[in-house]
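Removed: one protein chain of the complex. Kept in place: all other protein chains.
Chain IDs A and B follow the sequence of writing; residue 1 opens each chain.
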Amino acid sequence: MHGPRPNPLTSELAEAAGEILVRLRNASPRVHSVTNAVAQNFTANVLLAAGAVPSMTVDPVEIAEFVARADALLVNLGTLDRERREATEAAIAAAITKRRPWLLDPVFIDRSPPRAAFARMLVERKPSTIRLNGAEFAALAGVAPDDAALRRYVLDHPGVIALTGAIDVVTDGARLARLENGHRLMGQVTAMGCAGAAVVAACLAVEADPWLATIAGLLVFTVAGECAGERARGPGSFATEMVDALANLDRETLRARARTS
Amino acid sequence: MHGPRPNPLTSELAEAAGEILVRLRNASPRVHSVTNAVAQNFTANVLLAAGAVPSMTVDPVEIAEFVARADALLVNLGTLDRERREATEAAIAAAITKRRPWLLDPVFIDRSPPRAAFARMLVERKPSTIRLNGAEFAALAGVAPDDAALRRYVLDHPGVIALTGAIDVVTDGARLARLENGHRLMGQVTAMGCAGAAVVAACLAVEADPWLATIAGLLVFTVAGECAGERARGPGSFATEMVDALANLDRETLRARARTS
Partner (left out) sequence: MHGPRPNPLTSELAEAAGEILVRLRNASPRVHSVTNAVAQNFTANVLLAAGAVPSMTVDPVEIAEFVARADALLVNLGTLDRERREATEAAIAAAITKRRPWLLDPVFIDRSPPRAAFARMLVERKPSTIRLNGAEFAALAGVAPDDAALRRYVLDHPGVIALTGAIDVVTDGARLARLENGHRLMGQVTAMGCAGAAVVAACLAVEADPWLATIAGLLVFTVAGECAGERARGPGSFATEMVDALANLDRETLRARARTS
């Protein structure tokens, strides 16, 4: 077995992310989101601004129809309820049947043991990417989120882990990148992380390598966050500027601003 | 049987829309909305900005009480779930009993056959206005949405059809108007169409001719969209400017900017 590969260069990742952004804008993929009620509106607007076409139903009866017509699926566990549990299972089953990429965002599993158990069950269905913060990783994996633990987790549960925080860490076990963009106000707007995960799901729809797609989605989102932060006067205007910045983001800005290690 | 009447003049429609806007501001009608979770907050704010008083409960137990105290009802099928199906039926029954106008917005029925079947069942309850886009009309009526098909549909299902798009077409079978206002960013904000339908429902509460009421609601909304578009820097600021523009819209601006054919 080989050891981990060396970290890729910022310029290579930024170049790849720029290409994925252009593809996203050209393809306008449909992204179906099973997400929490708090995040639904902002997530839909962020997807539209990034270039994707959102749908958001959580009705178990019809969700399979929507997922079958979508290019990627986002599953976010914030504000779980009975209907969303059922919808989540139906949506993932449809994504697996249609071979669509899907992303798991196990929001707040550190605060609710039944939610953590549900998340662990969903991981067995092999999401392309799992997006979570440190506390959520600890609740999922039972260990603190250092690089070695992330890699070990991915070896046992193949796919991509995106650990988000001040610095985002993205690994598929073999490759690992640290993404250093972002703005402090991103942590003061509700559903910001949920919306970022939706952009990753949109990138999964247009890029077959889930590790690159995940990096591209997070770079697009956090670079837009930096642009927004330069104009905002507080978290209210930041949320508005964020959507504008995403819609106005181009490949050149992404290349110029991306910082990875 | 007579053929279709000639299209009315812009100046007549703009004048009528201006009067309806003034009436809406003076009467502050209550509009109950059964709408999707993604659209609820924006729809409520748009209704308030237009001069109406929104209520939004979807609890089947109490919705009839709310509809009985409301002046118009909006039924939007985006993110349908079991509770919203029940609530929708209870709300329409109350509107019919109380002889309140109601509007059907069969969102995304082109993506979900069970939702399309539910919409066809609701059409039998005789909404005052049906608001939909071309794909949704095709899913509802089984034919492409040209003028003749719209008129034929309305002959079989009396009421008003508002086909929205870059140009909106509003017909009650005998009369047909094309509305040409709007802004490209309206298509990049989630729930924008849903909120526009809510403004139409508010106009139905203060104008007995549903064809004129529908035109007035759409003109108010799309002219406000043009004003907003002149200030916005992207879809995020556009949503904010849209609410401001609606609240600040006056009869003179409406008259000066309306374009119909």
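The rule is short, and it goes like this: a residue touches a chain if its C-beta (ideal position, glycine included) is under 8 Å from a C-beta of that chain, and two chains touch if they have at least 3 such contacts.
Note that the coordinates shown come from a computational prediction; the quantities given were computed from them, not determined experimentally.
J.: Per the definition of touch given earlier, which of B:14, B:37, B:119 or B:177 contacts the omitted chain?
T.: B:37
J.: With the missing chain put back, one of A:10, A:28, A:112 or A:248 would touch it. Which one?
T.: A:112
J.: Looking at the full complex, which residue from B:48, B:135, B:149 or B:167 touches the chain that isn't shown here?
T.: Of these options, the touching residue for the absent chain is B:48.
J.: Which is it among B:11, B:26, B:97 or B:248 that touches the chain not included here?
T.: Here the residue in touch with the unshown chain is B:248.
J.: Which one, A:47, A:189 or A:245, makes contact with the chain that was left out?
T.: Final answer for the missing-chain contact: A:189.
J.: Tell me, which residues in subunit B touch the chain that this view leaves out?
T.: 37, 40-41, 44-45, 48-49, 54-59, 61-62, 65-66, 69, 83, 239-245, 247-248
J.: So which bits of subunit A touch the chain we can't see?
T.: 36-39, 41-42, 78-82, 108, 111-115, 188-191, 232-237, 239-240
Convention: only the chains that are shown with their structure count from here on.
J.: Can you work out the whole-Å distance between the CA centroids of subunit A and subunit B?
T.: 34
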